[in-house]
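Heads up, one of the protein chains got dropped from this complex, but the rest are sitting where they should.
For reference, chains read A, B and C in written order, and residue numbers begin at 1 within each chain.
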Amino acid sequence: MPSMNMIQALNSALDAKMAEDPNVLSFGEDAGYFGGVFRVTDQLQQKYGLTRSFDAPIAEGGIAAAGIGMAVYGLRPVIEMQFADYIYPAYDQIVSEAAKIRYRSGGEFTVPITIRSPYGGGIFGGQTHSQSPESLFTHIAGLKVVIPSNPYDAKGLLIASIEDDDPVVFFEPKRLYNGPFDGWHDRPVSPWAGHPLADVPEGRYAEPLGKARLMREGADVTLLAYGTMVWVSLAAAEHAGVDAEVIDLRTLVPLDIDAIVESVKKTGRCVIVHEAPRTSGFGAELSALVQEHCFHHLEAPIERVTGWDTPYPHAFEWEYFPGPKRVAEAIKRAMEG
Amino acid sequence: MPSMNMIQALNSALDAKMAEDPNVLSFGEDAGYFGGVFRVTDQLQQKYGLTRSFDAPIAEGGIAAAGIGMAVYGLRPVIEMQFADYIYPAYDQIVSEAAKIRYRSGGEFTVPITIRSPYGGGIFGGQTHSQSPESLFTHIAGLKVVIPSNPYDAKGLLIASIEDDDPVVFFEPKRLYNGPFDGWHDRPVSPWAGHPLADVPEGRYAEPLGKARLMREGADVTLLAYGTMVWVSLAAAEHAGVDAEVIDLRTLVPLDIDAIVESVKKTGRCVIVHEAPRTSGFGAELSALVQEHCFHHLEAPIERVTGWDTPYPHAFEWEYFPGPKRVAEAIKRAMEG
Amino acid sequence: MKKNRTPLSLRVPEPVCRPGDKPDFSSIDVGQAGAVARPDVTATPASMRDMAFQLIRVLDDEGRAQGPWDPKLTPDQLRKGLTDMILVRTFDDRMHRAHRQGKTSFYMKCTGEEAIACAQGQVFSREDMGFPTYRQQGLLISRGYPLAAMMNQIYSNAADPIKGRQLPIMYSDKAYGFFTISGNLGTQYPQAVGWAMASAYKGDDKIAAAWIGDGATAEGDFHNALTFAAVYRAPVVLNIVNNQWAISSFMGIAGGLETTFASKAIGYGLPSLRVDGNDFLAVWAATEWAAERARSNLGATVIELFTYRAAQHSTSDDPSRYRPGDEYDHWPLGDPIQRLKQHLIALGEWDEERHAAAEKDAVEQVRAAGKEAEAIGTIGQSRPSVKTMFEDVYKEPDWRLIRQRQEVGV
Partner (left out) sequence: MKKNRTPLSLRVPEPVCRPGDKPDFSSIDVGQAGAVARPDVTATPASMRDMAFQLIRVLDDEGRAQGPWDPKLTPDQLRKGLTDMILVRTFDDRMHRAHRQGKTSFYMKCTGEEAIACAQGQVFSREDMGFPTYRQQGLLISRGYPLAAMMNQIYSNAADPIKGRQLPIMYSDKAYGFFTISGNLGTQYPQAVGWAMASAYKGDDKIAAAWIGDGATAEGDFHNALTFAAVYRAPVVLNIVNNQWAISSFMGIAGGLETTFASKAIGYGLPSLRVDGNDFLAVWAATEWAAERARSNLGATVIELFTYRAAQHSTSDDPSRYRPGDEYDHWPLGDPIQRLKQHLIALGEWDEERHAAAEKDAVEQVRAAGKEAEAIGTIGQSRPSVKTMFEDVYKEPDWRLIRQRQEVGV
């Protein structure tokens, strides 16, 4: 089985679907000939032709709207938003249209679109190349929200998203494109090569939406994370020396509530980690759900470790980024109760 | 003191500020000559002239951007988004620009804008005249979010918002414009006239941002609400026959955390009510904050009573709307623990 | 560096007339019927920019068809156009009354604009996809869509085809080539372009059409639509219904004082036509031209349909608060029904008697449909099953929706 980094795995997902389904096409800013600023659509135009993987005008709203129109027609467009920070001009089309067309038309028109977007920090991208806007989409009924943390899931979840008959917002943690970054920014980073989750089969396979992945079994505390924070959480558990259970949520909507509840009922403690600002981040929803479902099992307050309630500050990336130290401290607080 | 409904009180706030500060101006779709589809800006053009209260093109993003540019210049624009459901085309300008200009310019440029918008359901407005998108703004560092529940606060908070040196998103619960609607849609509705909170002074006064209002003192359970849900919560408390403490948050950002914590520590129980869909609604943040601050005082799981995770369905308004019955049930669950 | 001597001042456009003023359309030049040339559909956009500043008219004041844009319709086609328009107006009047009677919470008429959708509903086919706004009920009606089904939607009753989910008049019907109307202005416009791109991508032969109001052209979606249509040469017809009003704002607030709406196409390199929207023949001919262009893989055309919103914006509106009550009477392009009637009579293919009969027939049709729909129920009396509230959010409900439905007990 070839070892792929996340970029290659995502590219392989698109390749597999485009090979098998002529209704799948891809477009976005710089996503055609050039293959995308992160190279996720590399060589697809060369392989499948100009009309199946192409450049788009710098108009995220237009890209989303055109994709919606295509999806209504019966295609399965995969559109790229160059950075999640630039998804806002498309916000109306995504939340007012893609999310609601099935409902408002009584089920007659549907929008099987996949909206890919690199997201998250840790790449020294400053305010507008580092944001994590996932909770702005989890709030919208009608959207699914998917965030893989490794090459194997990236491919399987992207294929599942493309095959899904509902609109999916698919955020790619760009800090993980090349390796399982654990947040120790001052230590050498490891590449994906050789990592078991970088063993990515050729061809089509799908990972179901709505199923979390247990990354580490543990008895003492449950860590809920997604994207880059999965690796940070694993590192933090190790750093804290605590037998933590680490759950990679993988899809925020639909959420694998059973996996979460089962784990927290077992451990009685819960730490939630995300990069987005704290207030009204997805951690708030997770915290609310956990206390609603596990109130009588909780032995300590649920902790949230998150980005601060500030814009993403270029020079203070590592103070802003919820690194293993901060997560480990939260684990300790959760353990002390 | 004149008795005013909320529309009159908001109009009076604008009038007071425009009279006193030539830098205050107002514009929006149909907001000039006609005075706004809800008449909040009625007669302001006639009184202050064409350039101080005027119509805008149907381009919410342009309205926000023009307002931002004016605010940067030194004016204090008050812009109207005709319905909160139509704020999304302005989302990028609000979250990427208004919210971040002070920060990204090192404090040199500032955006003292007020973004008014009627929001919420209960008026049979269907999917696109009923939404409650507040949590999409509470997540954004740099924005303040204000939601009054009565004429007195509406005026005082709008004046405070206009005077505030940061961008404020000011949501007006349109179901309350004409009366303190308590969610009993099958019972006669009462107008504001005669209500103590409809006694609105002429001229300028401000209610501070960041201070909740205690609407009902109680010992048994804390109800957290804002906008229309304040009145629903009061009705629900009565309906449930429980000695509930009802807190009107009034501003979601900055939030009066002390008032919340004090109350929940006293009652040990908490019910949160909002109209927006449940997942990632502001109730999630409130729930997370309450359990973080009051974990050891909680005697029952925190309840959330919210809109469902569906678009706002025209024919099922009252099944969707979190009415007093549903809130009362949640109160009972909270009491039983 | 030069400095201006006098201080700057902010200009806010105002209409010529406000309530109490005498209506005045003297600033509007409607040209002459038959005067505008008809380029070949293969003409380059650059060669026909002047089309954006003229008004294509076919019917003259005497009701005769003039000039190169005469679509040469058969008497049957003309009569169908006329009776369709009559039916639309009759339906509108009835539904407007239904609102007063409390049978629906909301309604929007297209009075004075009937020629547009009734002609275009015939030029485009049901296999094409229309992306309408809320004033193209004529598309459905001219295609024989069951009036009762429209009423069921308006009444949100148990037979509402879209299950009570939307405000009245927000129809949706795929089989009739009618895309689900959005409450959010403008969003349909670039979607239509995407749909057309998909048809081209597949090598199919279907084209798309979209409608937008003069007011809503200011939305970013309008810009996106024209950019994408031009760049990818999408087979789409982009209609701008310039009825001069956007609720209480006159078209000057959308930039209509500065230039024509048709001229917006120029900056994208798209061809545009500017058409008398109250002239059934002109609308038909221009639409046919644009549709043929799209079908010939020559890309998109923008059509400005110049008309006047004769009625209130919606049942929630009272135009006498912001414009002279009798403004419509002075509007130079008249009434589309009267003008087509006059034409048919001039042709000897129609007369007052037949007209009266057609009006009576329309009333009958609407009455019959009304009976059918009201038998199911008007608003509040009947509605779809509550459990449908939780359906169609996704193809399959997730655990949240299942539990929420259980909580409601349905």
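Annotations for the structure displayed:
Keep this in mind: contacts are C-beta pairs under 8 Å (C-beta built on N, C-alpha and C of every residue); 3 or more make two chains touch, one makes a residue touch a chain.
Being a predicted model, the structure only gives us computed values, none of them experimental.
Although one chain is not drawn, the whole complex shows that of C:237, C:253, C:305 or C:358 it is C:253 that touches it.
For the chain left out of this panel, the touching residue among C:155, C:201, C:350 or C:390 is C:201. If you put the hidden chain back, the residue from C:67, C:81, C:220 or C:319 that touches it is C:220. By the touch criterion stated above, the residues of chain B touching the omitted chain are 25, 51, 57, 59, 61-62, 65-75, 89, 92-93, 96-97, 101-110, 141-142, 144, 165-166, 210, 253-255, 257.
Interface residues of chain A with the unshown chain, by the touch rule above, are 29-30, 32-34, 37, 50-51, 54-62, 85-86, 88-89, 124-129, 278-279, 308-311, 313-316, 319-320.
Although one chain is not displayed, chain C still touches it through residues 1-4, 6-13, 45-46, 49, 122-125, 197, 199-201, 203-205, 207, 218-224, 227, 230-233, 235, 252-255, 257-259, 263-270, 288, 291-292, 295-297, 299.
In the analysis below, only the chains that are shown with their structure count from here on.
The innermost chain, defined by the distance from its C-alpha mean to the mean of all protein C-alpha atoms, is B. The chain with its CA mean position farthest from that of chain B is C.
Chain A and chain C have CA centres that are 41 Å apart. Computed from the mean C-alpha positions, the centre of chain A lies at a distance of 31 Å from the centre of chain B. Averaged C-alpha coordinates put the centre of chain B at 36 Å from the centre of chain C.
Residue positions of chain B with contacts to 2 or more other chains are 61, 85, 88-89, 127-128, 279, 308-311.
In chain C, the residues that touch at least two other chains are 160, 163, 165-166, 170, 182, 184, 220-221, 393, 400.
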